[in-house]
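Here the complex is missing a single protein chain, while all its other protein chains stay put.
Read from first to last, the chains carry the letters A, B and C; within each, the first residue is number 1.
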Amino acid sequence: MTAVATADARRQGIARTGMLAALASETVFFGTLLSAYLFMRLDQPGWLQITATPARLILPVLNTSVLVVSALAVTLGERAVARGSQRGLAAGLAAALVLGLVFVGGQILEFSSNGMRPGDQAFGGVFFTLMGFHALHVLAGVVLLGINLVRTRLGDFSPARHIAVTMGTWFWVYVTAVWLAMFVGLYLI
Amino acid sequence: MPADAHALTHARPTPASPGRPGLLGWLSTVDHKRIGVLYLGSGLLFFLLGGLEALLIRLQLARPGETLLGPDIYNQIFTMHGTTMIFLGVMPLAAGFGNYLIPLMLGARDVAFPKLNALSYWVFLFAGLLMNSSFVFGGAPSTGWFAYAPLTERAFSPGTGVDFWILGVLLLGLSTTLGSINFIVTILQLRAPGMSLNRMPMFAWTMLVTSMIAVFALPSLTVAILLLLLDRQLGTHFYNVAQGGDALLWQHLFWFFGHPEVYILILPAMGMVSEIIPVFSRKPLFGYRVVAYSSVAIGFLGFTVWAHHMFATGLPSAALLVFSADSFLIGVPTGVKVFSWLATMWRGRLRLTTAMLFAIGFIALFVIGGLGGVSLAVVPVDWQLTDTYYVVSHFHYVLFGGSVFAILGAAYYWFPKMTGRRLGEGLGKLHFWLTFVGMNLVFMPMHILGLLGMPRRIYTYAAGKGWEGWNMIATIGAFVVALSMLVFVVNLIRSLRRPPTHEADPWDANTLEWTTASPPLAYNFAEIPTVRSARPYWDAKHPDLADWKARR
Amino acid sequence: MFAPLRHEAVIGWAWEPSVLIGLALAALLYGLAAGTVLGRRPARSSLPPGRVLCFYLGLTAIFVALVSPLDSLADGYLFSAHMAQHLLLMMVAVPLMMLGIPRWMYAWAIPRGWPRRTLCWVTRPVPAFLIFNTTLALWHLPRLYGLALENEGVHILQHMMLLVGAGIGWWPVLGHFPSAARRPSPGVRVLYLFLQGFPATALAALITLAPNPLYAFYVEAPRVWGISPDVDQMWSGLLMWMPGAMVYLAAATVIFLRWFADDGAPERDVSPGANISDAEVVHG
Partner (left out) sequence: MSWLRRVMISLAGLALAGCAGAPSMLRPASSVSTREAWLFWVVLAMAAVVFVLVEGLIVLIVARDRRRGDEAGEPTQVHGHTRLEIIWTVVPLLLVILLFGLTIGTMRAVAAPEPREGDINVRVVGHRWWWEFEYPDYGFTTANELHLPLGNAAHLTLESADVIHSFWVPQLAGKTDLIPGAINSMWLSADAPGTYEGQCAEFCGLQHAGMRIHVIVESREAFEAWVRTQQAPPAEAVTALERLGEETVTSGVCSSCHTVRDTHAQGKLGPDLTHLASRATMAGGMYPLSESYLRRWLSNTQEMKPGNLMALHLKADDLEAVLAYLKLLK
């Protein structure tokens, strides 16, 4: 292998390991949040909980699907750059970015629509906290995608060198997966 | 092989200062060595501050009914003493040695994320200053370093102290997480050719495990604290029983972090000792793989025992038994380490330098702390002794007799590498003996005070309970320790005043950091050697006795 | 509230033909495969008797879990018994059987093409971790758990999914890849086992510390040996907690020590993972 190639390999190894460690830490964070919520809920026989009627679930389900689609878009974008299609990458990132923002908007709507305040009972706080911290992560992801989008325009990425895109994709897919877990936790059980 | 010997013994370029000179150079540095030095310097300052707080505590408790500090000030002082020593003293000092040494030990040119590294240092410094600034702005936190809810809720702690504490600890958690990710990636990705994980210096191993523990334990603390923040600022009710919250939730979340935290504090120290003892015994670390494994096992078990801090909270007794059992189990890998160190010294050729004295002191005192810990894993005994001075004594034998002794030993051992000068051995020996005698004077009486029924965290006590004498001894001891630290500071300054000798390998040591200049070059190594065992430099200096030739 | 018939189930051996036939078939097939080899003894793919024993011990564990009185206790009376049964299946039977299956047997058993591709994908650490723990978590949701207890079909599905999930979960540690793909390095496997402890711990902690019973079924169940529902639930939580963690710790210990065992052998490549994996090829 040429020196450049080895340097690249090392850089990618570093990026991957670092991202994995960060995501592992994040997983414990969200896992702890969910566990705390379940711990409190099990402790309270009269726990006030959203009743998951189909009508009640429309908005959350829409939000969820938006996020899932965005994850798809990012993944396709990364595939595209691997094939060398800058346009494909840009399209994927842009789409995901917009959908991400839509999702956050939807979440805000969802929270305000069910008329709960952080302060009413424990569940209000749980609902607010879980959705809130997740939304913050989505926003962080949006920033990440934004940067990658700009760099795509600047032509920073090539089929051989686009580790930043890959990392962005990992993060975005991860955040989507976390929401799926929270969706189950908050609405279905 | 000869190629390596050449690489190792002759690659000794003259020292060059890493990065730009002057203050600006230090502020803007991303060089792991300079960041390491920054961590060590700040850590030492905070450590001395925490020491002063300890002196105040001891003065207040020296005599019954003392009125030097009121309850308000006293509670602030002991809270900040604990928080400072743990988050701003021991952890940064360990991080400092890690930053400075890990790349050198691995044969790397820098850490994986130099900028991130700088960031985590500055975040740490800011958090430390922020927390301590609370003394001036409306009073420091006064709820103890484990800040039990609901005492920390608005209703019971209306002041801003707790908010300072929350912000400070949140930032420190962030800083530590970033630093740990940096260590993990550096250790997993940037090792010299041939240095497989099972040939790493033991300090690198313990730093790896420590960082893993930090990455997986800290989020729990972060969650606990964020929920508290929301309770205080947004009126949520996570810890508010009246509104469907749960008071014990805090304890579960906190100790899920809090117990692993103990190993975050002690494992790097064990790594340092595992580096120092072989060098000054002229023998390899006895049972390298078992010592390495015991760290992993401790990391494993550390996550399963948090409720042994909650034996008195009324958990069902079956649960208590299970946690007790796991706590006992942790004693085993710990014991294995101790015996391995003794076996390393056995029939060696001991050179009792100050560094070695502190390492031996570590074993002697850590054993006391460990045995105290075992006695606290015995549930009925814990019911009597938890939250008494017996516990205070136990964890000070672990954290002072353990962590701090190792860190001081490490200071004497690696100071020459960092500065090109040795620390004075005469003052060093004085420093050691004062610390050793002093710490036993402080903490051994505390075992007895606990047995005599003195709870921790009381700002005063009535006469006639047989507590006075022991408290007085402890206070005297505290001042002996303070004196010893003064000697250390003097020693540091005097040694730094002397002209550097630039000995690359003053102790005839085994690991890669000694193969390069003292202080090392900006880029650490002229050429990166190939490693064939856990003691590459030994192999190079003793081709006939090389470890990679020996079968155990 | 439903009144499940199985509450009247007597505590005793459950000679469920499907289970017995399944076990017998597995034993027979494995015996043939291993036997033929032991008969011929080609050096490359010899199978040490220890491994064979492991496999049969695994089958025995399944037998104990599904046929012994433990099963009727689990189905009708005690949550803790049900937990013990699941642990026996996931943490004892599965790993033991996987220890007994050498690489060539996978190669021989798993058809080329998409089955192998999916297997290789599914059994990489991250997917395996997610699949295993999601299965575990889902089947502990009160609704699903209750459903499994009411409805035999769902119950069988539950056991199947838990077994398969456990197989996938253990694969990165014990399984072999029929294709050339090498199993993760020992370091990764130790870390993987360490992380496997977390979701289990969370779940177990919740079950143990929950002050109210999670599963109505076991509250209504007739009491045996005067074990009250809350004690029953606490013990099931603790069973999942400690023995579970200990199995992972034990596995990690073995891997770690073997990984470090023969370093220092002259001129031997010990890049992480190299030595352990070829050490194991020798054992099959």
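Keep in mind that, in the parts below, contacts are C-beta pairs under 8 Å (C-beta built on N, C-alpha and C of every residue); 3 or more make two chains touch, one makes a residue touch a chain.
Model, not experiment: these values are computed from the prediction.
Visitor: For the unseen chain, which displayed partners does it touch in the full complex?
Guide: Across the whole assembly, the hidden chain touches B.
Visitor: Quick one: which of B:25, B:51, B:235 or B:455 touches the chain that's been left out?
Guide: B:455
Visitor: Would you mind spotting which of B:286, B:414, B:488 or B:507 touches the chain that isn't drawn?
Guide: In the full complex, the listed residue that touches the missing chain is B:286.
Visitor: For the chain that's not shown, point to the residue among B:114, B:144 or B:500 touching it.
Guide: B:144
Visitor: Tell me where the left-out chain touches chain B, residue by residue.
Guide: These residues of chain B touch the chain that is not shown: 70-72, 75, 142-144, 148, 150-151, 155-157, 241-242, 245-248, 281-284, 286-290, 312-314, 317, 320-321, 324-325, 328-329, 331-332, 335-336, 338-340, 342-343, 345-352, 360, 363-364, 367-368, 371-372, 374-375, 377-388, 437, 440, 444, 447-448, 451-453, 455-462, 464-467, 542, 545, 547, 550, 552.
Simple rule for what comes next: only the chains that are shown with their structure count from here on.
Visitor: Cα centroid separation between chain A and chain B, in whole Å?
Guide: 35
Visitor: Distance-wise, how many Å sit between the C-alpha centres of chain A and chain C, to the nearest whole number?
Guide: One centre to the other, that is 32 Å.
Visitor: Quick check: how many Å separate the C-alpha centres of chain B and chain C?
Guide: For chain B versus chain C, the centre distance works out to 39 Å.
Visitor: What are the residue numbers in chain B that touch two or more other chains?
Guide: 216, 252
Visitor: Name the residues of chain C that each touch 2 or more other chains.
Guide: 195, 198, 205, 209
Visitor: Taking the complex as given, what residues does chain B use to touch chain A?
Guide: Touch list, chain B to chain A: 112-113, 177, 180-181, 184-185, 188-190, 215-220, 222-223, 226-227, 230-231, 234-238, 240, 243-246, 249, 252-253, 256.
Visitor: Considering only the defined contacts, which chain A positions touch chain C in the complex?
Guide: 24, 28, 31, 35, 38-39, 42-43, 45, 189
Visitor: Inside the complex, what are the residues of chain C that reach chain B?
Guide: Touching chain B from chain C are residues 187, 190-191, 194-195, 197-198, 201, 205, 208-209, 231, 234-235, 238, 241-242, 245, 248-249, 252-253, 256-257, 259-261, 263-266, 270-272.
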